[in-house]
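For this depiction, one protein chain was excluded, whereas all remaining protein chains were kept in their positions.
Labels A and B are assigned to the chains in the order they are written; within every chain, residues are numbered from 1.
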Amino acid sequence: MDEFITLAHGSGGRKTSELIGSMFKKYFENDYLTADDAAVLPAPTGKIAMSTDGFIVSPYEFPGGNVGKLSICGTVNDLACMGAKPLYLTCAFVIEEGFPVNKLEEIVAAMAKTAREAGICIVAGDTKVAGKGQVDGLFITTTGVGQIVEGVETSGAFARPGDKIIVTGDVGRHGTTILLARDEYGIEANVTSDCAPLWGTVESMIGVTKDLHVIRDATRGGVGTVLYEIAEESRVGIRLERSAIPVQPAVSGVCGMLGLEPLYLACEGRLVIFAPADKADELVSVLRKGKYSADAAVIGEVTEDMPGRVRVRTAIGSETLLPPPGGELLPRIC
Amino acid sequence: MCVGLPAKVVQMKNGTAIVDATGARREISTELLEDVEPGDYVMVHAGIAIAKITADDQTETQELMQGLMS
Partner (left out) sequence: MSAEKTAAEIVQAYDGRPIRVMEVCGTHTHAIFEHGIRNMLPDNIQLISGPGCPVCVTETGFIDEAVWLALEKNVTITTFGDLVRIPGTEMSLAGARAKGAKIRIVYSPLDAVNYASEHPETNVVFLSVGFETTVPAACLAVKRAMELGIRNFSLLTANKTMDRAYRVLKGSADAFLYPGHVSAVTGMKIYEELKNEGISGVVCGFTAGEILTALAMIVKKIGSGEPFAENAYTRVVTEEGMPIGRKLIEEIMEPCEAAWRGIGVIEGSGLKLREKYAACDARLVYDMPEIQGRPNPACRCGDVLMGRIKPYECPLFGKVCTTEHPVGACMVSSEGTCSAYYKYNI
């Protein structure tokens, strides 16, 4: 095998077959992955959920994962949020000429491992190689299909006054990890990405109740953005309890140095759940037994008043608004 | 006008210090303060220590309020 990816690997010729054989086929192997033009799959019964997402992250590897793991988690979690058990996934790679083959192998291996854990089969794929400088390292797009568990119906529009809001763990870890990995601000902290496949987490909640109103994974814009989305889509108000929001101390420290709000830093393994108040405690106690949700907590509740707004009860008992999501996250220094 | 962060000095070397704020570490300059030692708390702004401080704002508030009420 070559040391670096070249344009020949994307030409469709011998090098392409070699790459597919030694890499994708080897790691992704399952009954549905064949050399044919399309995967032939048994049709699930009932409703399916389908989602697609593109993954670009710089740097492509970071403490707690790499772009490969991220590309599986992102799509699996999107399906899980709709109450769908992940079934099939396709992936398309755009690789920059000169990309190290051993790094590609690490990424592909992480995808295979994560897919196995999430119980999803990678059934088709595509590889293109772009000239040097045309892409930044490696882009991956994944598309997934899942089967919705009967009786579960979630939507961003289903939050109701009285619902409790649960987050499945501490917030802002992935965003902080990437910020530190880019090493632009000279800050060091022991923070790893929360990147994780969350179907198991959702399944454990469905075990408690199917009456889950909203499940959404907090990705790019963080938990804060999700809360504003839901407040808008469901036309309800949200009241958070500042002291109840789990934040790792090191994440707080980094945010303090740069003047950033942890609620707006990306997560890749956190769900925000809106559920009936009488189920909240049981959900949290089940979540806390889960592998990826040990720090789950009720962080607030849904109100009828102030629709579209997210309020925060502060540590001194006063109330303020969470600043709505802005554009680019810029450190605030002076 | 100036975001400041209290941090603990964990290491000192020729006017620079490594400070720790609840697990976030960074090198900063302590050139503009006298007698900074590991274990001290400093207020950090834009990469320099601007004051030696006590980390505990509760005690400060208590003392000030006692003064005000007496």
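The definition used in the following text is that a contact is a pair of C-beta atoms (placed from the backbone, for glycine too) under 8 Å apart; a residue touches a chain by one contact, two chains touch by 3 or more.
All figures in this text were calculated on a predicted structure; none of them were measured in a lab.
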Omitted chain's touching partners, listed by label: A, B
Touching the absent chain when the full complex is considered, from A:Val171, A:Leu258, A:Ala280 or A:Ala297: A:Leu258
Touch residues of chain B, complete complex, unshown partner: 1-4, 26, 28-29, 31-34, 43, 45-48, 50-51, 53-66, 68-69
Footprint left on chain A by the chain that the document does not show: 184-187, 257-259, 309, 312, 314-316, 318-321, 323-324, 326-328, 330-334
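Assume only the chains that are shown with their structure count from here on.
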Residues of chain A defined as touching chain B within the complex: 185-191, 248-250, 252-254, 256-257, 259, 332-334
Chain B residues touching chain A - in the complex, by the definition given at the top: 1-3, 5, 20-27, 44-47
